[in-house]
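Questions regarding the structure given below will be posed in turn.
Partial complex: the chains shown occupy the same locations as in the complete assembly.
By letter and in written order, the chains are A and B; residue numbering begins at 1 in each of them.
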Amino acid sequence: MPVVKIDILEGRTNEQKEKLAKSIMQAFEENQIPKEWVTIMFNENPVENWAVAGDMLSEKIKKEKK
Amino acid sequence: MPVVKIDILEGRTNEQKEKLAKSIMQAFEENQIPKEWVTIMFNENPVENWAVAGDMLSEKIKKEKK
């Protein structure tokens, strides 16, 4: 019954999402919540749709590349 | 003023989404909440972005097809 929504930057591979989802299911299991009860969703958004730590994410990435 | 967000597997047709949204608006009406107050959003994610009932949805579908 827990619903886990993961808003994340676009671009992870399906394999990466699968590995992360399985690690999270295991995290629930370790805390006595059966993974069969859990729904996990990835909601991906492109870099232009994020602002973090006071700046657009796209600008942050440009600055770091310099 | 109620906001209804429906996270759903990608792939429904526009007609299916419209029918479902109208059925949900009617569900509010039947419960004395005017449909004019309600905002409904569909948020679609591909099969690779879901884990349900202990497994990736994509794996579940593969198994069922066998």
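Just so it is clear, a residue touches a chain if its C-beta (ideal position, glycine included) is under 8 Å from a C-beta of that chain, and two chains touch if they have at least 3 such contacts.
Not measured: the values here are computed from a predicted model.
> What is the copy count for the full homomeric complex in this file, when 2 chains appear in place?
6
Everything that follows uses one rule, which is that only the chains that are shown with their structure count from here on.
> Specify the angle of rotation obtained when superposing chain A on chain B by their C-alpha atoms, rounded to a multiple of 5 degrees.
The C-alpha superposition of chain A onto chain B needs 120 degrees.
> Using mean CA coordinates as chain centres, what's the gap between chain A and chain B in Å?
The computed centroid separation for chain A versus chain B comes out at 21 Å.
> Which part of chain A faces chain B closely enough to touch in the complex?
5, 14, 17-18, 21-22, 24-25, 34-36, 38-44
> Help me check something: in the complex, which residues belonging to chain B touch chain A?
Residues 7, 43, 45, 48-54, 56, 58 of chain B touch chain A in their complex.
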